[in-house]
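For this depiction, one protein chain was excluded, whereas all remaining protein chains were kept in their positions.
Presenting chain A:
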């Protein structure tokens, strides 16, 4: 990462520390909207992190954006920052104009709506980050090629809902809907490329949440005394914490490797074979780890971790929802298995070896 990237991350860290405490996150879900956080995030231009400077953005690298996403996840940021970053990047990649509001990518990893004669038809069941007033960014299929359409929030049929963690989700229905903007076919963007990119976004969020859960758990077991000593002095607890740390480190290593690979890729939405394996690896390892990490963290916290007041639940609920989105560990591991088997059968591995594929 560049030095300027680090500056942006440091700024974001201070901003989240100031305006995104545990109480803000809880209140955002059951009462008071996080106004100060909203204003600060917008004022700092964080949603534009991935938008090139010439399009009015920050012009940050892919690595910066993914690290910002990890960091935002470690604060359980209760505004659609990540969703807007991704939507804005898709807008920029497709040559459309970026707005100064929240934006949402109306894409849940399923089939793209279809564009025909300039109008869009299709249903997206679980579009993330759709809040009142969002600019809706819809990747659409034009005979198998990807174009990008935008809509105003009020112009589509939207059924709002929430993820397990209270994050905005929505079913968006388009029947011959006329977009505000419609891009030409976007070079180097495919449906699977979008799926992979979004899967890596979720993997990065899970990895960021793992770090927070690790920190919360270590802090709690050092503090909490039972039987006359801190919980952390009990070997049974120490081993649980070590297992959490292991999953956390493994998840982060996998995510970082995928981010590095995608950063070197000239078409991050292409979904080609180079991108596939590292991204799929990251989503499998993070989604698989979610069960272990949440189980051990809750066990170490006792009843306190089960209360709404204590922040652990904001993270366990998030990782349970994120692990399912854009392909669970079951979806991506099946794809890895099939892809490796196909490569072997079709002579696409040196000396017919799985290792040649795995070690790439």
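Side notes on the structure shown:
Following the convention adopted for this analysis, a residue touches a chain if its C-beta (ideal position, glycine included) is under 8 Å from a C-beta of that chain, and two chains touch if they have at least 3 such contacts; residues count from 1.
Methods note: contacts and distances are computed from a predicted model.
A chain of the complex is left out here; the name its UniProt entry carries, from "Acyl-CoA dehydrogenase family protein", "Branched-chain amino acid ABC transporter permease", "Phenylacetate-CoA oxygenase subunit PaaJ" or "(Fe-S)-binding protein", is "Acyl-CoA dehydrogenase family protein". Across A:49, A:135, A:221 or A:262, the residue that sits in touch with the chain not pictured is A:221.
The residue touching the chain not shown here, chosen from A:29, A:142, A:192 or A:243, is A:243. Only one of A:34, A:122 or A:232 touches the chain withheld from this view, namely A:232. Touching the chain that is not shown, out of A:93, A:108, A:167 or A:329: A:329 (per the contact rule at the top). Hidden from this view is one chain, which touches chain A at 207, 211, 214-215, 218, 221-222, 232-233, 235, 237-239, 241-243, 245-246, 248-254, 256-257, 260, 277-278, 280-282, 284-285, 288, 329-330, 332-338, 340-342, 344-345, 350-355, 358-359.
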